[in-house]
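The following block contains the structure, expressed as structure tokens.
For this view, one protein chain was removed and the others were kept in their places.
Up next is subunit A:
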Amino acid sequence: MTLEAEVWNDITPIPQDDGPDPLAPIAYDTEYTKAMDYFRAISQKDERSERALELTEKIIEYNPAHYTIWHYRQQILFSLNKNLYEELEFVKDQIDNNPKNYQLWHHRQVLVEKLKDASRELPFINEILNDDAKNYHAWTYRQWVIRTFNLWDDELDFVNKLLDKDVRNNSAWNQRYFTIFFNPTKPTDEFLAQEIDYVIEKIKMTPNNISPWNYIKGIIAKSNKDINILEGLCKEIEEQNIISPHALGCLVDIYESRARNGSTADKEEGIKICAILAEKHDTIRKKYWEYRKVILVSL
């Protein structure tokens, strides 16, 4: 689009008001200046027209984070009854170029809310996650889509595939928790038992990957199971002579829980491991392990 004079000859552009006391003259890209001057003029009279829509597109091309423009564009789209599926394509192109822009994702959500049709959403999000499997915006939006349109059924398979690809993807582990525990259908005990086995296998693959450790402790707490069920796993890792601060840390949790029930032997064992972590295997977190040790000593 160019800012052809004949389309705009009835509009008096409003130049930039840079607030009181501007310190220097303006000399930036003239196309953008011109577009913004027209924008100020037509938004002031709330013009909702084809040319206004095109103008917003032009400004967005320059500056997709200009949130006021997006808001205005939305009002024009709805007033003119535009085909929102075409707008989904437009916003898709924008997100492809700016996948971490808040305005774009929210714009898409508003469109889909209005369309009441999420059929294009998961394939679209999958594409984005294919480029960056940890994109926070994409995941948050995905959760909204799944919850709003009740698309729980295939989500665990999707998460499985992502974890097969990258077992260190913390976003995928979080999505796993979301899929299982935010689902209106609650997981059965049998399912949870299988789930714990699944995570244990993943931990064995990468004992120094914090994500499944956090996750398994999370589901143990959520389902009121005992942290002691992880003792075998921790010992197995230890026996393989793999140095895993996370496995050792989990042993500290286990021994602390037993020390709280009165076991002095476990208390001593826990104190010993805290010292090893602080002095040898996780020195960057020395102070944390010393803190855990103080707690154990006080029991």
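Throughout what follows, contacts are C-beta pairs under 8 Å (C-beta built on N, C-alpha and C of every residue); 3 or more make two chains touch, one makes a residue touch a chain; residues count from 1.
As a convention for this text, contacts and distances are computed from a predicted model.
Engineer: Which choice in "Geranylgeranyl transferase type-2 subunit beta", "Rabenosyn-5", "Autophagy protein 5" or "Ribosomal RNA-processing protein 42" gives the name that UniProt lists for the one chain left out?
Structural biologist: "Geranylgeranyl transferase type-2 subunit beta"
Engineer: Of A:N98, A:T148 or A:N214, which sits in contact with the chain we cannot see?
Structural biologist: Spelled out, the listed residue whose C-beta touches the missing chain is A:N214.
Engineer: Using the touch definition from the top, which of A:F90, A:Y198 or A:Y288 touches the missing chain?
Structural biologist: A:Y288
Engineer: Residue by residue, what part of subunit A touches the chain that was omitted?
Structural biologist: For subunit A, the residues touching the absent chain are 17-21, 23-29, 32-33, 36, 40, 62-63, 65-68, 70-71, 74, 102, 106, 110, 134, 136, 139-140, 143-144, 147, 168-171, 174-175, 177-178, 182, 209-211, 214-215, 217-219, 221-222, 284-285, 287-288, 291.
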